[in-house]
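All protein chains but one are shown at their positions in the complex.
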Amino acid sequence: MGKQATRITVNGKSHARVVEARLTLADFLRHELGLTGTHLGCEHGVCGACTVLVDGRSARSCLMFAVQANGCEVTTVEGLTPDGGLSVLQQAFIDNHGLQCGFCTPGMLITLTELLRDNAEPSEQEVREVLTGNLCRCTGYAGIVKAALDAAQRLRGGTPCLPSPASGAGK
Amino acid sequence: MMGAKHFGARVKRLEDPALLAGRGRFVDDLKLPGLLHACFVRSPHAHAMVGEIDSRAAMAMPGVHAVLTADDLPESMRRTPIPMLTPNPAITAARTQTVLARDEVHCVGQPIAVVIADSRYIAEDAAAAVTVNYDVLAAVADCRAAIKDGAPRAHSDLQSNVAARFPLAYGDIDAAFAGAAHVFEEAIWQHRGGGMALETRAVLASHDPVADVLTVWSGTQTPHLGRGMLADLLNRNIESIRMIAPDVGGGFGPKAIFYPEEAVIPAAALKLGRPVKWIEDRREHFLCATQERDQYWDMAIAVDDAGKILGLRGRMLHDSGAFLPWGIISPYIAAVTVPGPYVVPAYRIETVVVLTNKVPTTPVRGASRPQAVFAMERLLDHVARELRLDRAEVRRRNFIQPEQMPYAVGLLFRDGKPLVYDSGDYPKGQETALALAGYDSFRERQRAALDQGRLIGIGIGNYVEGTGLGPFEGVTVRVLPSGKVAVATGATNQGQGTRTTLSQIVAEQVGCRIEDIVMTIGDTGAIAQGVGAFASRQAVNAGCSAQLAGQAVRCQIIALAARALGVNESDIDLDDGHAIAATGNKPTMPLGELARLAQGIPGVSLPAGQAAGLEHTAYYTPPQAAYCSGTHVAEVEVDHMTGGVKILNYTVAHDSGRVINPLIVDGQVQGGVAHGIGNALLEWMRYDDNAQPLTTTFADYLLPMATDVPTCAIAHVETVNPLNPLGVKGAGEGGTIPAPAAIISAIEDALAPFNVHFAETPLTPERIVAALRAAGAYERLQSA
Partner (left out) sequence: MKPAPFDYHAPRQLKEAAELLATLPNAKILAGGQSLVAMMNFRYVIVDHLVDLAHVDDLRGIAVIDGHLRIGAMMRQRDLEFSAEVARHCPLLAQALRHVGHRQTRNRGTIGGSLAHADPAAELAAVCAAYDAVLHLASIRGLRSVPFRDFSLGFMATALAPDEMIAAIELPIWRAGHGHGFHEFARRQGDFALAGAAALLDIGADNVVRRAALALFGVAEQPVRVEAAEAALTGKVADATAIQTAAAAAWLIEPISDIHAGGDYRRHLAQVLSARALVDAARRTGVDV
């Protein structure tokens, strides 16, 4: 039943694959492409560990099938990481103890990347509200919030953290 | 440590860069050629006899390689219950699970068979096609019901659902109560829920037939213990089994247990001759990962007119679930933790551990200490209220004073040793927390808020926690000819930064750069003996072993360098990966070169007194637990119309002895408080009367979100542990332990105008509204 040809651009690289329709986008990224930075914590759309950008917008990859991403541009945590280094946001996580076990971290980075792109000067409350879509069981969120605010400040001082997203409005 | 370069510093974590870049290596990230995938067939019933298992339809599906039941397992594990690691003579029903159930199942989710297939998708399809004949039996869901006459038996062959009963007592309790000016009572219900790490359990097993080595990667806190269990269950030479805990996404207690799946998957890999991986899904985790659950306490406190404690007595009923994989550790810890930082001249508690048809309970962050602290702190609030004393003052009057250290409580701790607090300054801890929280000016703020129609309250919780439990955790330090320093330890990491803290200690001793340390953690192949992470024990055990091993290697390096450079040992310093002579033109030798020298020349004797290589393995063994303490102050706002609670501020004074890395310790406190907030207000693992779990998703079981956990103000109070070389204590659980007590106390304080009282957790908005309604708070609102 249900094999489908699909072409998805992931972190700027195009991948043509024939996949089962039921293969989730998360499993496609992790096992078909070997990009294991995106994690599965619940598979029912609450924990946010699987968050990726689809056409520039954060989405739970456990609630999408790979075939739905046909023709789309997907960004994973690997795509947020510059060659040979770390982004401003990632460095802010290190400096502010924004991670412990690291399992929720890729999802956090994606969500915060979207936030900082759309809102260069978020308040602490705005950061916390947007983070409600990502659960963390280790840090108690304080380090993550600090890292987000710290990164926002550093980015306002100059270095952009992500090229502008593909326009996906209305799709 | 004076002049320390790394110890005590906020060193950035070594673990971070890879995890941030998405290059973590969790079990499900590991790929092996020929990998097969597993899905378990699990009991949908809480209690049933298992009849015929029909796997023909499943086996016929393309991509399915095997369906294994208990009968397909090696003889040694077919019907053998998993060994209990923490026996206790008080246990009268020492029940543990068999690896796959064959005759009787005792809780929903208990595994009966496993499907091995080309993918997890196919394995799930096939598991749904396996039919099992069940003869459903009556299940018992509530531990109070379970001890009544005529209750359904959780195990059909047991006469009673009581698994253990033990009294703990010291002092003349009857005299204390008889002569008391005041006696106050509390009936307390506490529920905790699960650790709920974000990564579920995971096992990958692979057998190399050429070397005959069985390698198992498991998301476990205790790979050495797991390897030992596997050796017994598989009846296999322990040296031919290697268990590795790679990156693990959170532990918090439940992953310290050895689970049936950790035996079945290796057995399947051996049987099929191919690597097999099992990744638990979240629903399975809700069903099968151990939890802490319900305790019912009936307690009484006897005090004099000044509010000084004369005695404490009561009874605790503990829901153990269907099995006791870790014996009675949790209820025992709770029972001995009650006295806490207070002088309690007489104490008696009777604990009853009860079997029910639910998933077993084992220690979850705090290990039942939160419940003990909650009981004591509720009683003290009650005393304060009745005697019209300030809650902080009542506590102050009862504190054990620092001059009384070491203080023998009068009980035996779960480490087998007398419960003797080694160090601590409880009055200072409370004072520090109260000052940081602005406690003295709170009443003013409360009145001002009331004028605006807002109800805010403040609450206090104090605790003492035995950490750093034995028996040991070894560390090997070895300088390599490359100049790198290899470190191996049985300690593991689920987010607490083990690699970083141990690197700080070793680098401090050996004089190398932190980045030159190559550390292997959580791998039974790297060090012979190990225990693992639980009970906040790694900083003490592994930290001190790292210190001792590092010191020993330091001595070896210095001796060798002195000889090589022709100077006195006292003239040698170690820094930045070099041995540096302080005299003459200050010659240096890189550590790598010294390591090469230390290997000697084949056939040539070493000079007298020189060790072989530059390496040492130390297994520090603590004489007893190391006692942490602290004070939490919670400030809350209650919407008395909806029952909604918001935590406005949270303050912690935390004593975990000498702090190796303040960044990491603060992170542990903050993270621990988040668990405590969950316990106090949100987390409730619900079951129906047939012991069917009702909250099996993250939509039903509520974990704190970023809007639920404020950033804590944290003050460190360091009382040095005199019993270990580093002066450290554990830090992983202190954030959780007094949190429910402080939060519920604050809620009560906010609702003081209505005179409502609470002795339960989780305390839900609905319960708050019900209490307010019963107190007449809404009579004006409700019309016709």
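A few remarks follow.
The first chain written gets the first letter, and so on, giving A and B; residue counts start at 1 in each chain.
One rule holds for everything that comes next: a contact is a pair of C-beta atoms (placed from the backbone, for glycine too) under 8 Å apart; a residue touches a chain by one contact, two chains touch by 3 or more.
Not measured: the values here are computed from a predicted model.
Set against the missing chain, the residues B:Asp54, B:Glu104, B:Asp172 or B:Asp281 yield one that touches it, B:Asp281. On the side of subunit A, the interface with the absent chain consists of residues 1-2, 4, 20-22, 24, 27, 43-45, 48, 51, 54, 57-60, 62-65, 67-68, 70, 111, 114, 129-130, 132-133, 169-171, using the contact rule stated above. Residue positions on subunit B in contact with the hidden chain: 120-121, 124-125, 128, 281-283, 641-644, 682, 686, 694-695, 699-700, 702, 704-705, 707-708, 765-766, 769-770, 773, 778, 781-784, in rising order.
Convention: only the chains that are shown with their structure count from here on.
One simple way to say how far apart two chains are is to compare their mean CA positions; for subunit A and subunit B this gives 30 Å.
Listing the residues of subunit A that touch subunit B in their complex gives 20, 22-23, 30, 34-44, 46-47, 49, 76-78, 81, 86, 90, 93-95, 97, 99-106, 109, 127-129, 131-132, 134-146.
Those residues of subunit B whose C-beta lies close enough to touch subunit A in the complex are 12-13, 15-17, 19-24, 26, 28-29, 31, 121, 195-200, 247-250, 252, 279, 281-282, 494-497, 663-664, 666-667, 670-675, 697-699, 703-707, 709, 711-712, 735.
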